[in-house]
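The complex is shown incomplete by one protein chain, all other protein chains being positioned as in the whole.
Let's turn to chain A:
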Amino acid sequence: MDHLIGALIGAPLLGAGILLVGGRRLDRVGHWIGCLLAAVSFGIGAALFADMLGKPTDQRTLTSHLYSWVPVGGFRADVAFQLDQLSMTFVLLITGVGTLIHIYSIGYMAHDENRRRFFGYLNLFLAAMLLLVLADNYLLLYVGWEGVGLASYLLIGFWQHKPSAATAAKKAFIVNRVGDMGLSIAIMVLFTTYGTFSFGPVFAHATGASQAKLTVIGLLLLLGACGKSAQVPLQSWLGDAMEGPTPVSALIHAATMVTAGVYLVTRSGAIFNAAPTAQLAVCVVGAVTLMFGAIVGCAKDDIKKALAGSTMSQIGYMMLAAGLGPIGYVFAIMHLVTHGFFKAGLFLGAGSVMHGMNDEVDMRKYGGLRRYMPITYVTFGLGYLAIIGFPGLSGYWSKDKIIEAAFAKGGTEGWILGGVALLGAGITAYYMTRVMVLTFFGEERWEPAPDPDKTPGVEPGIEVHPGELPHPHESPRSMTIPMVILAFGSVFAGGLFSINSAFLKWLEPVTGHSEGHSPVSTWEVTAATLVVLVVGGALAWAQYGRRPVPVTAPRGSLVTRAARRDLLQDDFNHIVLVRGGEHLTRSLVYLDHSLVDGAVNGTAASVGGLSARLRQVQNGYVRSYAVSMLGGTAVLVAATLLMRAV
């Protein structure tokens, strides 16, 4: 079975190669090739999963050594894969949700003339993401890490004729670069500390390094995770990344790629366990982001951006759990999987709504859509119930566990982290209810479609009749079927995982698990969560469900306005980083002009001045030349005599 791991990555990679090299002649069949190879990858993953289930717990890790990549003296970098329970979980999530979104994209991108290229990029993303989770050393993981960054860039900027999309793609790439720098330095420090990149030896000797080094490695890994997973302070790219096509937002910027940071932290658990400071930093970043994302999500009127804020917030939950150490790793990954289902479903639902509404993204111009899009309404609604943690649905099982684990950290930290997680659950209920109510309930607040010539921001390919009211309609079957499947996942996944603690037992051999001592009992946490959930939902209902919603957003309070601007994150970046950078370069240019150029020009000027003076000696009179000759001779004779005398 070992060699199948290579095929797992190879299938989508082959797809990307065929689709991107094949060119226009594959336009007709391109999407089928893309879907097929994604499905092949999922099939192989499922086969490996079945095989793995049949083995005893301690023999489930598969390794596959493909070739030695860079063997130079003591330096060894191998292209080798490792498939354990953690990687398997990701493989199934990536290929499973990935395949569904491929199928959805057939319908969603039906009118886009570049659909083949789109599927090529999607396959490229799958291959890179699989490489990331299957690598058995940090260097190969980094290759996958950069690969998903590239795919993300290409897909955010897929409609690069829109200036906003091109800018968003660049922004995502550059912000990610900051995180990647952290990861690359972390890998270098790892190598100098342990002398190898491979997971096995590194984790076996993790505790052998000094505390300071472990903390540095942990914090740098966290920086990398922050970039890819859109955690504070590197979260600013995620909101803008919604400029990409909606399937991309669902697959990459909600379900899979942005969870790479959580994977990194969980995978490096041995290092984090040995570095409590770094672990606490992970917790703090997670807690701050979960509030940050939730607050931003409350204020956005753009349906995709509200969901992006929610993604940020949910990944904050996962980071928080991963930072708790062995108490939380399993729940971080469990929430990651359930979140993969319901967030992908929510995004696909949002895409379906936009599809039916002439690509309007402003929720204030929706309303009453439940009558026109029943399937979207039901699947989106189930995703909504799952994400807010409605008892019995997926989100309930995973999120509650994280809140419990946060309390179980113990001490003041436990109370603070648990409190934040609990409050975050309430805010989640608020903003998701708001999205739900604004979109599917209330009166119809539709507006005529904008003129595409005047508003270049409209997504191409969908027929827009300027001046006409939208005719909301249910999306084609290729779009609704994935939504239905994901809705099933949103409903049942969490419950299935929790039967007999199946998920816990499955992952425990890899990540380890400890119960912790919670100061509050399980049912108290559950009750408190339900209370904040009801309060949050009721608040949103009172604000948006019972009163008519103004089509243009009211000015709002100071906090609302700040949240609408991503809590001034971009302004902060602009003032501190962009302006700071400009000042730095300007002063460097000034230094260059005054100091470096000054020295060079000064030398030239002084040489020029001196030679102008010396030129006067050349007066053309033979007698003066004779004098200088005589003088020179006299000097030579004098020097010779002097040397003799000495």
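Assume a contact is a pair of C-beta atoms (placed from the backbone, for glycine too) under 8 Å apart; a residue touches a chain by one contact, two chains touch by 3 or more; residues count from 1.
Note that in this section contacts and distances are computed from a predicted model.
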| item | value |
| --- | --- |
| Protein name as given in UniProt for the chain not displayed, "PEGA domain-containing protein", "TRAP transporter small permease protein", "Succinate dehydrogenase/fumarate reductase iron-sulfur subunit" or "NADH-quinone oxidoreductase subunit K" | "NADH-quinone oxidoreductase subunit K" |
| Sole residue of A:555, A:615 or A:644 that reaches the chain not shown, by the stated touch rule | A:615 |
| Full-complex contact with the absent chain, from A:469, A:627 or A:641 | A:627 |
| Residues belonging to chain A that touch the chain removed from view | 615, 618-623, 626-627, 630 |
